[in-house]
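Note that this complex is displayed minus one protein chain, with the remaining chains in position.
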């Protein structure tokens, strides 16, 4: 069941036949890359960028920032815990008690 | 380990010894019965009736009636369910749908 | 029949005789005969205790003292629920019926392929039921009614929320469903329903919430109520007629359900029945025990509190109370009297053949009565460490107290043995009619007890005592171990042929077999087999979780299987189940069983054992989706 481009065999033949007969939107195949590893193309009729299109998710930057902020805070708390542990040999999880 | 009144043996002997040496309130032994099967006596210093005593539970008659009322209602609902079942061969639990 | 003289084994012949004599209505007789007949087969297990004797004894001897060491798991089933799993499954005609803890799912498994569920019934229950259950969210089993020409065979299940459901045995669909207990007033159902003739007997729970107990008989055909009898109140409510206790008037007769209570206290006076039933088809008497009076605080309820704590014998058709013996008048310790009733026919000390009922009670005494009329035959301590009683007056039947261990307001009772859990609680024991030995699953727990006053509010806990429980004198009080025993007891000699201490008790009970074996599961999760003649431990298995149910056995396709539920819980497991720490929580159980969590965790399911694990999947292709292997 090899599926390298060069492979042959019943399975691939079926798949290839399917490809030709297929209706619907095209899919990108990696032949029109902006750069290596950056090959995506929008499907016909769909926007290249969603911003301003009818598919604009209109993300709230505040929501988008929440994960990063939360991680920063966790890292700071963890660092404080480790520091206390290194200094005292005692692990205190509750940072209010450090 | 027989413990009929007539039985003897180490266990009972111990128990009897205990009885004699025991301090504290007396316990009724069924020898002063008002009637067969009605033999209880209050412990010394405890009331014969709690009503009006410092141990009066002051039961609320409305609370005391709740179980009886609930059972009457359940029995009526069950009877309605069974009647419907006997008449139609169909069991309907929701009495609002009978 | 192996020369057995116990009633269940003789019953079928008698019943046929009765039916022939025209004493029983025909459809009634048919259903009843069918159940008796089924109960006699080694392939079935149709009711708690195996047959109407409740002796939980099987004539199967394929597994025996020689080969029990080769007992291995054949197959398993998880119910999908935690909380304690009590009771034991039923087996009828190659189908196993499994009960479970709240919300009381019911499963049917085809023994030819138990890996696929034949049907399942998963009721949606009001979750409020959880908060009024006293002792974990347990259920003690199902009942089977064999059906007749009008009505299909039924599986009956009591739900914690107070509903009784009858399911078609064939497909699990609902046939009828009635309300028996109202959780709004604190009344629940944990008891296994019990089928006699065309009646379904249903008990009640909730004496820790002031519930006035009753037993009800429903007509299996349509769920209609045939009779309902209470433990307290007017004679008519209790089913007391003119001939009540006629052979033992000293036990008390009329009017006592009111006269032994102050005012209306009988209306909230407990006496539920959530334990086990037995039935004598010749005498047509149903045996069970009523539970503790309510509240636990004795000072609040002057009087003997009849007919709580009573061994009862009721006429099955009318519900009438034929005799009743109150074991613990005016209870001061929660010695709820609902324990197992085991019927045997044995020669008494004088050599007279007697029809007996034996009952290991919570109060530390094991009673044997003449089951025809309630005559007291013997009353023995379950253990020599019982200290609340000095003895039972055999004439009056009254147990004589040691006042040192009584309880009362403004007093903290100490070192009281047994504790509120009794020296025996809900365990379903067994009786070997060959050896004339009862295999008792005993608690070894004592307590301190301090009452307090509290008002009655319907649907709320109404106990009024704070308890500390700990191992009895023979246990390890430092480590809270040694909380149970297993004993082989002869009701005629009063002797214990053998006894052994258990770490946390065999809370669920025992099974005896003609293989000279006694089986039981322990709270700490061991399933054990002992030589029933001498107590020698022959085999054990570590189950996923502790047992609070009792083992059963059946034969299928020529192989003997032994089944047992695992799933720790019940009263001793409440600390584990609800994650409680305060030793007085769980009505004192948390402290006593504080170490149980170091041996077992919650679970919920069934293990089925056989010699060398023989079973349906010895052919591994059974229940395969396909046996086709594609090779390239």
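Worth pointing out:
Just so it is clear, A, B and C label the chains in written order, and each chain counts residues from 1 on its own.
Methods note: a residue touches a chain if its C-beta (ideal position, glycine included) is under 8 Å from a C-beta of that chain, and two chains touch if they have at least 3 such contacts.
None of these values were measured; they are calculated from a predicted model.
Remark: the absent chain touches shown chains A, C in the intact complex.
Against the chain not displayed here, chain C makes contact via residues 69, 72-73, 75-82, 105, 107, 114-117, 120, 481-482, 495-503, 524-526, 528, 534-545, 566, 576, 597-606, 612-613, 617-618, 620-621, 623-632. Residues of chain A in contact with the chain left out of this view: 1-7, 11-12, 14-16, 18-19, 22-30, 34-40, 42-43, 46-51, 55, 57-61, 63-68, 70-71, 74-75, 77-79, 81-82, 85-86, 91, 93.
Quick note on the criterion: only the chains that are shown with their structure count from here on.
The centroid of the Cα atoms in chain A and the matching centroid in chain B are 69 Å apart.
Between the CA-based centres of chain B and chain C the separation comes to 20 Å, rounded to the whole angstrom.
Contact of a single residue of chain A with at least two other chains is seen at no position.
Within chain C, no positions touching two or more other chains are listed.
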